[in-house]
Structures are given as C-alpha cells and as structure tokens.
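One protein chain is absent from this view; the other protein chains keep their places.
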Amino acid sequence: MILLLLLVPSALGGIAWAVGRRPITRAVLLGAAAFELGAVAAAWAGMDFGGAAGSYLGLDSIGLVFLTIMALVFAGAALAVPGFFQESGASPRKEAVFVAELLVFLAAMTGVILARHLALLWVFVEATTLSSALLIYSEKKKSSLEAAWKYVFICSVGIALAFVGIILLSIGSRSVDSLLFSDLAARAGEINPFWLKLAFAFILVGFGTKMGVAPIHAWLPDAHAEAPSPVSALLSGALLNASFLGIARVQDIMVKAGLGAFSNTLLIVCGFLSLLVAAAYLLQVVNYKRMLAYSSIENMGILCLGLAFGPPGLFAALLHSAAHSLSKAAMFLTSGNILGLYGSKAIGDVRGLIVREPRTGWIWIVSFLAVAGFPPFPAFISKFLLIQVFFAAGSGWMAGPFLALIAVIVFGLGSAVFKMAFGDPPEAVPASALSWKPDVSAVVPQIVFLLILLGLGLSLPETVRSVLRTAAGLGG
Amino acid sequence: MSRLLGLFVLLAASLFFTGLAARIKARWAGRQGPPLLQEVRDLRKLLGKGEVIGRTTSFIFRLNPPIQVAAMLFAALLVPVPGQRALLSFSGDFVLFAYALGLANFSAICAALDTGSSFEGMGASREASFLTLVEPAFFILLGSLALVTGQTSFSEILSRLDYGTGAAILVKALCVISLFLMLLVEGSRGPVDDPTTHLELTMIHEVMILDYSGPDLAFVVYAAGLKMVLIAALIANLLVPSNIGFGFGALAFAAALAVIAAGVGLVESFMARIRMSHVPQFIFLLPALALTVFGVLLFALRRGF
Amino acid sequence: MTLVLVGTGLFLSGGLVALFVRPSFKGTVSAIFAAAAQPFLLLPAGRVLAGGGVEALTIPLSFPLGPAALRLDPLAAFFTVIISLGGLGAAVYSAGYMKMYRDRPASLSGYAFFSGLLCSAMVLVVTVQHALLFLVVWEIMSLASFFLVGFDHSKEDVRKAAVYYLVAMQVGAACLLTAFAWSSSSSGSPDFASFGTVFAGTGLAPTALFLLFFVGFGLKAGFVPFHTWLPLAHPAAPTGVSALMSGVMIKTGIYGILRILLLGGGANPVLGYIVFFLALATGVFGVMNAIAQPDLKKLLAYHSIENIGIIGLGIGLGMIGLSLRNDAIALFGFFGALLHVFNHFTFKSLLFYGAGVVYMKTHTRNIELLGGLARSLPLTSGLFLVGSAAICGLPLFSGFISEFGLFSGLIRGLTVGGAAPRAAVLLGLAGLAFIGAMAVLCFTKVYGVCFLGSPRVPHREAISDGSALLLGPMFALTGFILLIGLCFPVILPFLDRLVRRFVPGGAGPEWAQLVTLFQNVGLALAVLAGMLVFFIALRRLLLRRKSVVLFKTWDCGYQGESPRFQYTASSFASPFLQLVAPLVPFTHRHRLPDGLFPEHASLESHAFDLVEIGLIRPLGAAIRRALGLLTWIQTGRTQNYILYGLVFLIVLIVWIIGVR
Partner (left out) sequence: MAGLLIILFGTTILYLFAAGRIESFVRTLALQGFLLFLLVVIDVGEISFLNIAFLVLETLVVKTVVIPFFLLRVIRRNEIGREVDPRRPQFFRLILAVAIFMFGFLTAFWAARTGSIGQPLYFGMSISMIIASLFLIVQRRRIIIHILAYMTLENGIFLLSLSVAHEMPLLINLGVLLDLFVGVFLLAIFFNTIQDLYDRGTIDVLTKLKD
C-alpha cells in the first residue's frame, strides 16, 4: 500500500515524459497533486500506511507532518506550473519534460519521508538532488546552469560524506546489526559512543548541506534564486524539510544513546550560524529571490535550534517548519508573478506593486508577515514556544541574540518588501512585462496557503495538535 | 475680616511700589523725582480714555489685560500677610500661585505675538526664554522651605520659619536674596531690563505692552506692579517675624514693602543693565542660589537641626 | 465583558463593511459603526470604574493559546473608555479629513479597514490577560498602525518612517516576547494572574523581568532612549491616525507598565528611581526638541513624548511612594499619572485635529509659512488655543489638575523620607516646573506664529473654517477639557476604585484627604474664573462709550510694512535653544548674498534628535559593519563552498577526538 505513494508519482512522470502533449501533461500533473492530497487526507483519517517494524518504508507521525506540508506545497506549485509555462511560452515538449522531472522529484521526496532505514533515506536524499538538478536548469540560462552545477556538485559531495557517516554508524553499532530506525532507536545504548559521535558529525554535514544550514549553506541562495518560481517554492517548502527530517531521526538516536548534549550543542552552533549569515546578507541583498533564499537559511537555523531542545523544542520546530514552508512557497510563487510584472529580479527595479497589481502586492505583503513571524500567523506562536523552551531549559540568555538577529532579519526583509510594495510604479517597464497580468492560477495557491496559515495561527485544530505532539515525542 | 485688611494693604502697596522705587532712584541721582501718587493719577487718566488697537490683532489681544489683572489678584489671595493666614490656603497652593503667574505670562506672550510687530515678538521670546529659568528656581526654593518646615502651603511654611540658630539665618538670607533676584527678573527691573529705556530692541517687558492704550494699558501696568508687590510680599514675610500681633503685622508689612521698593530703586541706580546675551548667565544665578539653599538644608537636616 | 467583545466586533465590522462601500461613504460607514460601538464599550467600563468589580470571560482557544482569560478590571475599563472615545473621534474626524484623498479609493478602503482593526485590537490589548494572546493582539495593533502610517506611501519619507516604525515595534515586541515567555515558563501558566509569584521571587530575576517589560512597553509609549520612531511615524500618518496613535495608542504602553505594577512587579526600590529619572529625562528632552521643530505635527509628536514623561514621572513617584511605604505619595503619584493619561488623550487629540484642519486648508505643516489663521479659521484657532493652554497645564484647564496632583505628590515626597528620596523628589519638582515653563514657551510659539499676527505667506485662495465633521470631535474634546478643568470633583468618584488599587491596603484616609484637597482647588479655580469674568465685563463697561480706533501696529514709523517683519518661529525659540545648545544639535546652512546686486541668499537651519544621532544611527551602523564582516562567505566559487564544509567537519572531528 505504501509503495503506491512512491510508484504513482513516478509512473505519472513516465506518462508525462512519453506523451508530451500539453493538455495531457497538465492533467497528469494535477492528477498527481490530487493523488498526493488524497493519500494525505486518508492518512489523516487514520488509514494505516503499513508502518510495521521490519519494513523499510513506513509513515509515522513526524513523517505525516512533513508529507502533509509537501503535498500542500506540491499542489500549489502544480497549480502555478501551467501559468508559469504559459508566461514563458515554452514548447509542449519542454513542459512535458519539466512535469516528468517534477513528478520524479516528488517521488524522491516522498521516499525520503517514508524511509525507515537510514541508508534508504540516504538513497532517496541523493535521488532528490539528482532529480531537482535539471529542474533548476530548466530556464537554460548561464546563471541557472551555474546554479544547477553548484547545487548538484556540492550536494553530491556533501551527501557522499553523509554516506561515510552512515557507514561509521554501522561500524559503531556492530551488535545492532541493522540500520532500521526502530532497531537503532530501541538499542541505542549498545552503540559505541565515539563512532556514533563521529557518524553524527558526518551526517550533520551531509544532510546539513542539503538542508542549507550554515556553514554549509552557500549553494542555497544561488539554486533557489535561479530556479523557476514553482521549483524554488518546492525546494524551499518541501526539500529543506525532508533533509531536516533526516537530521531529526539521527538526533533522536543520539538522544536515546545518551549523547544528546553533544548533538544539541552542534545544532545550536549551526542554528545561530545560519541566523548570523542570513542576517548579514539580508541587510545588503539586491535580488529579491536571493532574499527569500537567505530567509530560508534563517528559518532552517530556527528549526535546528528547535531540534536541539528536546520534545517541546521539536514541537515548536515542526509548527515553525509548517509555517515557514507554506509562507515561503507563497512568497516564491508571488515572486514569480513579480518577475512577470517587472521583468527584473532586482529589488530596486520593483516599486508600487500595490498600485500596479493590488492582488499580488497584498499577497506579497501578507506572506512576508507570515514568513517574518507576525502574530496572526503560526510562525509567531512557534517563536514564542521556542523562547519558552529556551527559558525552561535554563538557557534563557539565548533569547537575546536570537531575537536580536531575527529583528535585524525582519528589518532587512521588511525594508525590501515594502520598498517594492509601496511608492509609485516605475514608468519604464519592459514591454513584454507590461501586458502580462497574473491570472487566477497564479494567485489562488498563495491565498489558500495564507488561509491555512491563518487557521493554524488563530486556533490549532485538535487533530493537528495531537499529531504534532506525538511527532515531537510529547505523547498523545 | 483681618485677612481682608491684609489683602487691602497688599493692593494699596502695589499702587505705590513702582512710584517709590522711581522716586528713590531720582532722589539718589539728585533729581526731585515724580510725586508718589503719580502712578495712581496715570491709572485714573488711562481708565477714562478710548483705545487704539492694531488692525492685525485677534480676540487674544483684547482678552489679555483682564486675564493679567485677574490672575495677579487671584495670586494675591494666596499670599499671606505676616501674622495671619492667606485668604485661600490649602496644601500645595504655591503651585497654584506659580501657575496663575504662568497663565498671565502665557496670555501676555500670545498678545505680544498677536500684534505682529517684530519688537513685540522679540520681547515675548526673551520673556518666555528667561521664564523657563525662573520657574524651576521658584519651585526649588519653595520645595526646600517646605522640606525644612514639613508643611505644604504658603501660610504654614512662612509662619513656621522662625528658628534662631545660625543655619536658619543663613537660609533666610539666601532665600531673601534669591526672591529679590526673582523680583528683578519677573518685574523686568534693575540689571535685567531698564523700564525707562525708549529703544524697543533692548526692552523685554515694556515692549510686550507697547501697543496697549487706554484701560487695557491701565490693567496691564497695574498687573505688572501687583506682580512685583506679590513677590515683595513673600520677601516681607521672611523679613518680618511671624509671631507679632495683627496690628503691628500690617504696619511692619507696609514698612518692609517700602524697604524692598527702595532696594529696587537703589539697585537700579547703582547697576547699569546687563548686555542682553549676558542676561541668561545673570538669571542662572537664581536657580544656583535656590540649589545652594536646598544643599544647606539637606546638610543641616542630616546633622540634626 | 461580552458587551465589550460586541463593541470590539462592531469596530472591526465597521472596517470590513467599509471595504465594500463606495469611496465617498467609507468614512461615514466607519464613523457610524464606531458610534454604534460606544455604548457597548462605555457602559460596562463605567459600571466597572464606579462599582470596582471585575468582569471576566474566558475564551476556550486551542492548544498553543490555551484558554484565554479576558478581564475588565478598573484599569482596563479606564483605558477602554479612552480607546472607545478616541476611536469615535478619529472615525468622525477621518470621515471629514479623508475627503482630501478622494482620488485613491483603494488606499481609502485600506485606511478604513486598518483603523477599525486598530481600535478593536487596542480594546483587546487592554482586556486580554493571557500572555500569548496579548502578544498576538499587541502585534496586530502595531501592524494595523504600521499600514495606517504607510497610508500616503507615495512619499519617500513616509515609506522610510513606516519601515522605521515597524522595526521599532518589532524590537519592542521582541523584549515583550522574551519577558512573557520567561514569566510564563517560570510561573507555569500563561495567565497574568500567575505572574505575581514570579515577581515575588527573590534574586535578580524579578528586577530583570520588570526592566524587560519596561523596555518593551516603554518603547511603545515613547520613553527617551526608545522614542526615536515617534517623531517620524506620527507626522507621516494622516491626521486622524496620528491623533489616534498619539492620544490613545502610546497609552497602551503606559497601560502595560501599570498592569505589570499591579501584578507586583517593580518591588525593588531602585526600579522606582530608574523609572522616575528616565521619565524626567523623557519629559525635558521631549519638550526641548519640540521647541526646535518647525513642522507642526512633528512638534506635537515630541510633545506626546513630553507628556509621556510627565505620566512616567507620576508612575515613578508612585513606585517610590510604595517603596517608602508612604500611601499618600503613592496615591497622588498614580492619581496624577492616570488623570494625565486621560487629559493627554483629550488635548493631544484636539491639537492634532486642529493641526489637521490647518494642513487641510493651507497644505503645509511648516509653521514658518503660516500666520494670521485666527481670522480665517476662527473656530479652529479658538479650540487650538484651549488645547495649548491645557497642555501647558495652565489653571482653568484639565492639564493643571493632573499636574497639580503630581505636584502635591512631589511636595509630600519632600516632607517625608530620607535624604536620597528628598533629593530625587526635589529634582522631579524642579524638572516638572521646567517642563511646564518650556511647554509655555513652545505653545506660545506655535499658537502665536500659526494663528496670530498676519499671514506670512499670502493664501492663494480664501480659506474657510473646517466642516462640521472636523470641528465636532474638537468641540467634544474641548468640552471634556473644560469639564475636568473647572468642575473636577464630578469626575473623582470614577477614579476612586482605579487609583486605590495601586496602593496595597486601599489608602482610604489618604483618598479622603485628596478629595478634600481637590474640592479646595476647585473652589479656588471658581474664584479665579469669577474674577476673570468680572474683569472682562469691567473692560467692556469702561470702553462702552469710548472710541476704539483700528490702526496700524507701532513699527517705529517705518513705512514699507510687510508681514515678513513678524517674528519667525525659529528666531522666537533661538534664545532658549542657545541655552540648551548641546542637548538639541542644530546645523545652519546658509548662502550669503554676494556681488553688487545679490539675487539669492538663503539660510536653512535643521534641528536633530540627539538620541537619533548619538545612539540609534551609530548603533545601526555598528550592526551593519559587524554583520558586514561575514560577507566574504558568498564568493561564488564552488571550491570555497566545499572548503567551508570540510573545515567545519575537521573542526568537529578534532573536537570529538579531543573531547573524548
């Protein structure tokens, strides 16, 4: 049953590749999105996806959280793809190839979420890198080529190091003799602490590269800025979470093996470094898509910090990852619209967005509020819970630098977003951009995301809360 | 009933105060000087005349004289006469006294600006700036007196000030000097401003009432005189020991006022006016004195008065 | 309490309905809804203020917020009254004022929606007593006011002011977030009531916690080191909003500080002195900068800072009184502070509305170009005069009553307590008098230069006074000012429960003392008013049969008369500004006339905010420079990126091997 989740997207990808005609590829894409949402809905309704002990694939509560986020983001991106291609005027063949790659990428990410075996997880993470490489390069420009090359090469080297980590882990756990998470977690005590620490170091660097956490984040701004907006929405919204899941699972083993202190300090160092780097660059960034990428680095830093503070921290991190993914996806899709409207990625060239195209303008502002963690949105609640966890864990002093850096980041983001939104629209706009208006499909996904976020922010439904608590290990 | 008599002495004295000062100054310069009742004659003459009012003025210009006189008379009700309590006395009444003077100043400055002449504007600006230094000094002074006597209203403070020790004399002397300085600044007399000058650019107080005529001028001149007498009355309260009976109190009070008026006249004839840019330094003397009073009291208190 | 929620809902729905109405009706719709909300807010508030009870209501929200308690206690009721009246005034005034922006329907609906959202958020801020929900509503209030400040965003400085405001609020909210998280995690429950135990704790934590709360709320209120956003944001907003922000919104900062005091914070005596001296500095600094400002609305914004200083002085005095365990001082301190909160709301809104009418008619805020408006805008100038007199605290107006309360508290502080409190209180007394005198200087300047004399720049077209919509709220506020100014004992029973909650043990006898004192003051003021009327009648009597000739003002006989002869605002303030030169940095840029027939000569002077130049800008530059050190990372070379990963890995390995 669980294999369906992997096979259906890849099969649909094959069909899209083979057929190549526009209506079919669109139908296939929307079909895949519908299937994903349906599967997730079924999982929420309690359908058991065969998370049996021995099997390599299974859907546990933390997997369900990330699967839901991915399904939502993918649905939004799928809705935006036709509009994107209609605007860039690519040939049906190219669109078919793009859709096929997208579906394979989806299958790979689902694999990462469902994997119950560490090495299998590694395989799927590597698969996501490879499948998304061509997606980044789909605009066939020199800059997207450079971005794609950096993305593939750095991530492959990083993930190879992760595989070294996995082997070191299996060296350390000779008696456990299996890399299934359930076995590793159950008998974590028997693992040799030295090899486990070494393994965690390598895995953190490996999956950290994929997750875009400093100091191994440098490829992320290039990749996310050069990819077409639906792809960068998926990258930021779903892929980063998937690699975070990898680290979360290994962190769980570390805590159970009694080495929590070591891994927590590592995660805190990475978290604060990411915040620092994001703050440094957001003050002087010129390209608004790179700005969003740096904001992703910052949010991944926050997730690491959450992970470092045990179950309550993980709860805040999961809520934050949901908030970040949906709002960042909305912002990337809107940045696609802005690119269409103004024809340039430079913040300086965009002015008077509210006056020129009110819908896109207001979505741009509201999604900024969601990303920056302003109240009606859940990112604010997760920030509050995180600081509460800081104080509960006795390291209250961390709230100071944490909030200071976030204030600098919000200043950087805010001044750019409002420089673009307010003011009078510039007269000289490239001819191609003047006529284009984002149609419904380019606006509906963002609105849906923001509504979901508002729902999460104002009053978290009971079922969502209980799943999040079990995912964070806080019990039912 | 006796308090009303005290008030009467105060109002009557305001008619003769400036006259006495001018006479002393003239007499010291070897001149005959105007008769003591000159000011009363001027007021009666002005009250009977018509008026010439500037075209640019609004209702403020016409409203200002009554406000001035009303505020000064109201302040007079608050000031005690040696030997008995003031007509209106409650805790913190010196705040009302200061703010009544503030109300008068506010309307005077507005009226000056209302005429739209650059001289009156200049006078108003100087008045307002110097006032910002006088107000805090007055409060520091009254505050430190309240601190030492433990009372909070004019009448109690001034009546309980009699104590024979050395520190008391020093404090009283400092208070008298600073209040005298305040008299000179508020009344625009002596070194701060020369009431007899004819050059508008150098005036402070006189220029603000330049455009008044007839009854308005009478009101304003009387109010200015009354303001000086009020402050003089405070000094008199310090000079005259408070435990003497009422009869002698009124006489001693009038005598003290006369001495102060003479003092003003003497100061004016000895000291030429200070250059306008040096006036702030001179006025800084006032808060400085007040703070020394406070310092002395605090020091004295700690040593067990 | 449910009535209050209905009222809040009405405010919000006013904003929502206005979205879908024709532009010309948006203002009236939101005004109608605001009026409709009044009874729902004022009646329960009045009942609680008079009766002293507490109306509670718990809203069962899901996990992250938990059951949120909304309580309407006298403190909340007092602020609810201010917010609802302010909201009504702003809505009615904006209905008239926003006609200027008829050509921008989209931003008009934004304006209506966000002002409704702002009012409802403020009411919730003062009633919610749950840590997280409070922060949520607090930030919604900041956001709504941010969009209102950014209403006229086509102007560059408005945009800059709006973003500056957003970041300032973000920093404030960060402090509050930390403080609330700290207190709710150490007290176990997010409810405010549980914070009492945290503040009662020993050691440094309660003091640090109070300081965090004070910084967070002080930033919203506008205490000195954190005030720099206020003179930028308030003038940038349209007048209806700047009145709402200045009169009502910055009071939520004061509400926050008072709420923390009620919960037991600030027990440490040192905190009392910190608040006292900071407030004194705020007051003095605020009014000094106000004197140097040529821009009318910026001047009023600085005056808000000054009045926040006076309110803070009252709170500081109250705290000192509590730490000296002297109920009289504490009672007078809090009484003065709370009454000044209401007074400041009335006269500051009145002054801003007046400034709005002036701007609407003359399209300029620079008072150097105004003059002689008393004749063309008689009603507005009369009301502005009442507002200026009240803000200077002159007797017969409401400002005097609250400042008199403060003064009597300060005086009582002198007569009791040790050497240190006496010195502090005397400094406070002198400071308050100094602030009063400077306020007189500032508002004579503003009123004299703007309304009196003759117009410095001839008006292009004849201007008539504001419409009924504009003057209506102004008359109502003047009514409040005169009501409190003259027959103040009428208001006393409403403040009874409110002020006595701050003093443990209810301070019964002291309150009776206060009531008798104010009855005496009321009597004295009545005497003053009587004398005033008498002398005005006397003047009219004297001039009844006399000739009153209108003639040219005396100008030394100079024939070439011109309105430019009149004293300008900057020259009026220059003698004082030279006295306080270091505190208000001034730059002069001038071009001397040259050649035989000089065409053009100019002199331009600009006053800076000492804190802005001395503290905020260097801080910003330092942060930018410090973070700039990190910008070597993105070199673009793939090899470097991999090298970063390797170095990080090697460091980890060495650490693992080393530490083992």
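Letters are used for the chains, namely A, B and C, taken in the order the chains are written, and counting of residues starts over at 1 for each.
What we mean here is this: a contact is a pair of C-beta atoms (placed from the backbone, for glycine too) under 8 Å apart; a residue touches a chain by one contact, two chains touch by 3 or more.
Note that this is a predicted model, so its numbers are computed, not measured.
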List the neighbours, among the chains on screen, of the chain that has been left out.
A, C
If the hidden chain were put back, which of A:61, A:86 or A:192 would touch it?
A:192
Touch assignment to the omitted chain, from A:60, A:146 or A:349, lands on A:146
Which chain A residues touch the hidden chain?
56, 117, 119-120, 122-124, 126-127, 130, 133-134, 137, 142-143, 145-150, 152-153, 156-157, 160, 163-164, 167, 170-172, 174, 177, 192, 195, 221-222, 225-226, 281, 284-286, 290
Residues in chain C touching the chain absent from view
631, 634-639, 642-643, 646
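Here is the rule we use: only the chains that are shown with their structure count from here on.
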How many angstrom lie between the CA centroids of chain B and chain C, rounded to a whole number?
36
Rounded Å distance between chain A and chain B, as computed from the means of their C-alpha atoms
78
Can you give the whole-Å distance between the Cα centres of chain A and chain C?
43
Multi-partner residues of chain C (at least 2 other chains):
none
Chain A touches at least 2 other chains through residues none
Please give the residue numbers of chain C that touch chain A in the complex, ascending.
61-65, 106, 132, 135-140, 143, 150, 153-154, 156, 159, 162-163, 166-167, 170-171, 174-175, 177-178, 180-182, 184-186, 623-624, 627-631, 633-634, 638, 640-642, 644-645, 647-649, 652-653, 656, 660
Chain C contact footprint on chain A (complex, rising order):
149-150, 153-154, 157-158, 161, 194, 197-198, 201-202, 204-205, 209, 215-216, 218-219, 221, 266, 276-277, 279-281, 283-284, 319, 352, 354-355, 358, 369, 374-376, 378, 380-381, 383-385, 387-392, 396, 399-400, 403-404, 406-408, 410-411, 414-415, 418-419, 422-424, 458-462, 465
For the complex, give me every residue of chain C touching chain B.
371-372, 374-375, 381-382, 385, 389, 392-396, 400, 403-404, 407-408, 410-412, 414-415, 419, 422-423, 426, 429-434, 436-438, 440-441, 443-445, 447-449, 451-454, 517, 520-521, 523-524, 527-528, 531-532, 534-536, 538-539, 542-543, 546-556, 563, 565-567, 571-576, 579
